[in-house]
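One structure is given here, and the rest of the page talks about it.
As you look at this complex, bear in mind that one protein chain is not there, while each of the others sits in place.
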Amino acid sequence: MTTATAHPVAVRRTRRRSPGLGRVLLRRLAHAAVVVAGVVCLTFVIARQLPGDEAVTAAGARATPEQLAAARERLGLDDPLPLQLWHYVSGLARGDLGTSLHTRQPVVSDLGRALPASLELVGSAMVLAVLIGLPLGVIAARFARRRTDLAVRTGSMLLVSVPVFWLALAVQLLLSTKLGWFPVAGEYDRVLDSTSPLTVYTNITAFDALITGNWPILLSTLHHLVLPALVVAAYPTGVVAQMTRAALIEESQQDHVRMERALGFRPLEILLRFSLRPAISPVLTLLALIFAYTLVNSVLVEAIFNWPGIGTYTADAIRSVDTPAIAGVTLVIALVYVTANLAVDLTQIAIDPRTRKS
Amino acid sequence: MNAASPVLQVTGLSIQYGGRRVSSLPDLSVARGEVVAIVGESGSGKSTALTAILGLLAETSADVSGSVSVLGTEVVGASERTLRSLRGSEMALVMQSPQASLNPTMRLGRLIHRALRRHGVGKAEAAGRISDAMTAVRLDEQILDRYAHEVSGGQAQRFAIALAVCLGAQLIAADEPTSALDATVQLEVLTLIRRLAEERRTAWLVVAHDLAMVSMIADHVIVMRDGEVVETGPTRAVLGDPTHEYTRALLDAVPTLPAGGVGHV
Amino acid sequence: MSTTLPIPARRRLRRLAGQDLPTLLAAVALLIVVAAALLAPLVAPYPADGTTATHPAASLLGPSGAHWMGTDAVGRDILTRVMYGARTSLFIAAAVLVLSSTVGVLLGCVAGYSGGWVSDVIMRVTDVFLAFPALLLSLALAVILRPGVGTAIIAIAATWWPWYARLACSAASTIRHRAYIDSARCLGLPRWRIVAEHVLPNSLTPVIVQLSLDAGGVILTAAALSYLGLGAVEPTSEWGLMVQQGQSSFTTEWWIVTFPGLAILLTAFSFNMLGEGLRQALDPRKVAR
Amino acid sequence: GTTRAPSSAGSTFTYAFHLNVVTEWDPAVSYSNESIAMANLYESLTRYDAAAKKVEPLLATSWTKSADGRRWTFTLRDDVTFHTGRKLDSTAVKESIERTKKLAGGAAYIWDPVSSIETPDPTTVVFDLAYPVALDLVASSGYGAYVYDTQAAGTGDLAAWFKKAKDAGTGPYTVDTWTAGAETELRLKAYDDYWGGWTDQQYRAVEFRVTPEVTTAWQLLQRDDVSFVDRLTPQIFEQATTTKGVGTSETSSFQNLLALYNTASGPMADIRVRRAIQMLTDTKAIISALHGAAAPADGLIPPGLIGEGDASVKPDATVAKKLLADAGYDAGHPLRLSLTYAQGDKDQGLYVTLLGSALKAAGVQLDARPMQWDAQWTRGKSADPSQRQDIFVMYWYPDYADPLSWFANLFKSAKDPYFNLAYLEDASVDASVASLPKETAIAPAQAARSYLDLQRRIVVDDAAVTPLYLIKYQRAYSADFTGYVDNPAYPNVVFVHDLRTK
Partner (left out) sequence: MSEPILAVRDITLAYGHHVALHDFSLVLERGEGSVAIVGESGSGKTSLARAVLGLLQPREGRIEVDGADIGRLRGSAARTWRRRIQPVFQDGQEALDPRRTIGATLGEALRMAGTARRDRPARIEELLDEVDLRPDLVRRRPHELSGGQRQRVAIARALAASPDLLVLDEPTSALDVTVQARIVALLERVATTQQIQLMLITHNIALAQRLTRHTVVLFNGHQVEAGPTEEILRAPRHPYTRTLVSSTPRLWAPLPKVAPAPPAAPAGDGCAYRSRCPHADDACSVVPALVGSPGVACHHPLTTLALDAAGRNGSH
């Protein structure tokens, strides 16, 4: 739209037209749908390329030839490929992701259990990452090129560079076993199931405990959550701190920051109230990407902390070449990725009015 | 403070980057209601001088020496705290690109409120001051609900001036305030500057490179080249009868319609 | 208008070395890692252990004068294997980055320059690969091909190129609006020539910086793949694989896990630090202030 | 929302298992990890005591067989009820075994010899066999031999009923809650009317907690969060033996790791090459590198089963090199061998590493490929011999305590390879395998000798396989209880009712 025009008429028009938001949203949704469809097809093709025999996994490692044949029949593995894809896609449309070969449960219900647990873990890690990383980034930007900045930069680099599986082992050994500050593993203390049973709505334990006012389980869950969440948060924290710092420093070179200084605002005030909002965009974009990435990477961490999430589920699925489960996980992760991106787009639109122009 | 004493007094100001002098102003004073223009070609150190006067070079690698006194307060070497107390309420800045100099994520009204609160102005008083300033720059108050990118360049520039006006700045420094604007709008802003100088007795320090424009608004002109002042004095004298050849070259180069022309007598 | 002339990259680099101590240290650390990798056959205490040799009788010895970092379950010297592991990791990083940046930059430039539906198609494909979890793609490849360094390289590259495609696409789509592209079109240059001769070279700078930042990430990912049994396989020395093999004995034989873990950390850290330093050094705005 | 049922009051036995527990609730077809739960929910007619190498009574108090071994008569206890309330009688036994046979899933094949079942009276079951086998052993199987209430679902579909995480057994425990995918996946509670009765010193509840990481499990055990850990590393096990408040048990299992050599095609079709590889395989070194996770396997049959004995080849690198030279391999014509093994299995990886190193020293190039099981198997079975590997590494274990499984599956000749991945075609082996079931049923001593001969024939004479080692079970558990016996015939099972708390 015309913004450079120098008279107010054009400006008015800009304002009236700006509810093109709906169209922007539709466009993003369409993109997301295309991506999901692409992932579905890719997953399917890859799944069919896997050598070996899904029927073997289904019928068991020591299946007899007859059992194998029965399994092939049941799984429709003898159908032509396009027909199989059609079955798969029409199943998807009905919310049917097939039956996992290793748990023998519908993949949907497996994921319904595993995904919330992972979202709980990765979600709290993300919250931690923002709570820790953002202030660190702000501090570094405030004292750019001084010793504090150096410390933050080095620290966040370390967080980004540390192999999580190694960190998980070390932290568990030190903080739980040696110091006894935190539980070794698990979601919450199972003894509580008898003293204060939990009513389940979302399968996100902490959330369910919160909305039902089940304080003992909530506390226990949070206590159990600390270590794995910290470990998972390491990478995003580092990234958030670095991105925030870089974006703030870049923003501080913008004209409006000089203007704000000339108006007598304090440096920290400028950073927090004026620069953070326009600078946050790249940080948010990255968070969305990292969210999906971290979800998969929790494969490495969840097993160590007995967290019954999608990571553990994926590891099992990988181990047993459980095609339906792998396809399901892939799809879910792609959905999370796409959703996170959409959410970020929307947040950006909310935070930064400039993005409201199509 | 004595009405006759200058709002801004600069003596022996010199700015160096890594030992290289990029700008110097041996002597300059701006009185109330006066418009002083700094002209010169690109890189001659105009912006640098202006920035130093506002004390905005303090945190950079620049070496600033000499003396800059704003309403009797020394700026060079002043603490952040002193500078902050001067900024906005005593001296203000208007920059070249009007929209880029306003925070993109904040409605204009919020920005102006924040600035007033920062300077200890209460809520009730703020509202009065804002509507006063908006009237002074001829802006409709509904513009306060908008973001910088939703207003025109001329409006943004007038809003930046309103910000300075409502904080009560005595000295407004403007770095090429109209060169990003359309010809028709440019004239509006120039008129506004002149009018504020006359009506509100604001002191203006304006960086410009269009000599025709300078001739229309400035009382005093400082001509700079390669970081040095080559000529200074009242506008009529300097532009009417340039003594330095560089000033003459500048004048000759101005692609200008003959004075008078259509629509003017 | 910026009044600064961009300072040539070489001078900026030199200036960087003088200023930024951590970056300098990172560079030194990397040099050591590279030297260890290159010279492993010469300087490693038990070169044979880096490849096929085993000494079951000397297994699980703690750090000592003879074995500074101890030995693993089949009695191989860990220091030696860490040094040989540097070769694997650096090789993987280099190969992945070359592969993925080549593919990514080419596609990204074409997409960014063309705009319109070409860009839409390419970028949606890119999105699909971005949305596709790297780990699962690696798994599929590991199963279809076979686990090993080559597979790990292909798998990581397959999920890595979209980043470069995005980067190059956004660089190219800004460049597309530059006046020098229009000038070239007005001279009648064919499309491919414009992409190859103007768009591509000018889109490279952000990619080059990103490459260095990514090297650490690739090494971590490769380690994670090996850790899951989808990457390097015995008897290749690979850090992630070593960590995996020693993981269950972390509480008892800590050295098996710790030294390769530290090697990963150090290398990834150095690459990241260096990349960050490079980014700042090559950013013309930094000099503008 | 649904409220998670509170756990039963009283003491709970918590089993930290390294995988998901239940994939199949139907006892007829269950053939996987869930056996560790099933064995506490269901019972079979007999149980095998590995320590005494004897079949013991369980639901059957006694049994007899005809002279030709083709007619077996079992006498049942008369004080047993199913968890559904129904009383156990001969009809119930007949119905459940017939259903298992009919579904033909899992290990149902073990009942293949049974041609008919008669129930002359409520406590007597008579099996008529098509050919003689040791049916008491078959009935002790940990898979497919459970007796369950086929009428548990009334007129409904029993398979669907089981799917809802229900059990219809006679065992000491019954299902309390099951949450697929949860950390505490399964909880069992005491069945009050259990025929074995209850004392105050028994666990009234059992929990299975999924704990993939060994170190995590061990740390949980030390903090008394779990009662039993099924799997440890040798180093942690060592640490556990000296840790206060922790009990340990170490038992050699019925599961051995085999390197099957391709006797039909490729370089290993030459027996000299196979012998050379056998002699280059230093099983002692492998076992020592496994630091106690493995026990020596002197033959194909693990100790504790009928027919065990020494059928091994001494490692000898010099002879091996000579054999290779004889076979025409030297520096100019190096030998290259391909090997496939299970991806992610560290112990197999260790063997492969050591073998690779030893072969390299002898100038042989080993091309080892870790693979997912089904990919590995598909390749081994491929119709084109050139696709097949030279060495196939796999674990083998019997479904019930009888060694026949190794021979009938792995070394009997077959037109299309299935599990006989050494591709052995040896008529004398085939003949022996055919006669062994009968011998076991009617002349166990003779059978033991035949098995030993057969092992020597396959391992030493045919050089078709190297039994590498036996997996050693290393368990750690809370010292709160006594009475734990690790019975390798029922891998990983803890018979919780047998335990006594202190």
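Just so it is clear, A, B, C and D label the chains in written order, and each chain counts residues from 1 on its own.
Just so it is clear, a contact is a pair of C-beta atoms (placed from the backbone, for glycine too) under 8 Å apart; a residue touches a chain by one contact, two chains touch by 3 or more.
On a predicted model such as this, the values are computed, not experimentally measured, just so you know.
Note that of B:R32, B:R110, B:R194 or B:H244, the residue touching the chain absent from this view is B:R194.
Touching the chain that is not shown, out of C:H55, C:R76, C:R166 or C:H198: C:H198 (per the contact rule at the top).
Of the residues in chain B, those that touch the hidden partner chain are 41-42, 138-140, 153-154, 158, 182-188, 190-191, 194, 209-213, 215-217, 239, 249-265. Take chain C: the residues that touch the chain left off the picture are 1, 5-6, 178-180, 182-189, 197-198, 201-202.
In the analysis below, only the chains that are shown with their structure count from here on.
In terms of Cα centroid distance from the overall Cα mean, chain A ranks first. For the pair chain B and chain C, the distance between mean C-alpha positions equals 50 Å. Chain A and chain B have Cα centroids separated by 49 Å. Counting partner chains per residue, chain A shows two or more touched chains at residues 50-52, 169, 173, 177, 315, 321.
Residue ranges of chain D in contact with chain C, taken from their complex: 213-215, 218-219, 233, 235-236, 238-239, 282, 285-286, 288-291, 343-344, 346, 349-350, 352-354, 356-358, 360, 368-372, 375. Chain contact summary for the complex, chain B toward chain A: residues 54, 56, 84-89, 91-93, 95, 97, 99-106, 114-115, 118-119, 140, 146-155, 160, 163, 167, 181-182, 184-185. Across the complex, chain C meets chain A through its residues 21-22, 124-125, 127-128, 130-137, 139-140, 143-144, 216, 220, 223-224, 227-228, 230, 240, 243, 247, 250-251, 257-258, 261, 264-265, 268-269, 272-273, 276, 285, 288-289.
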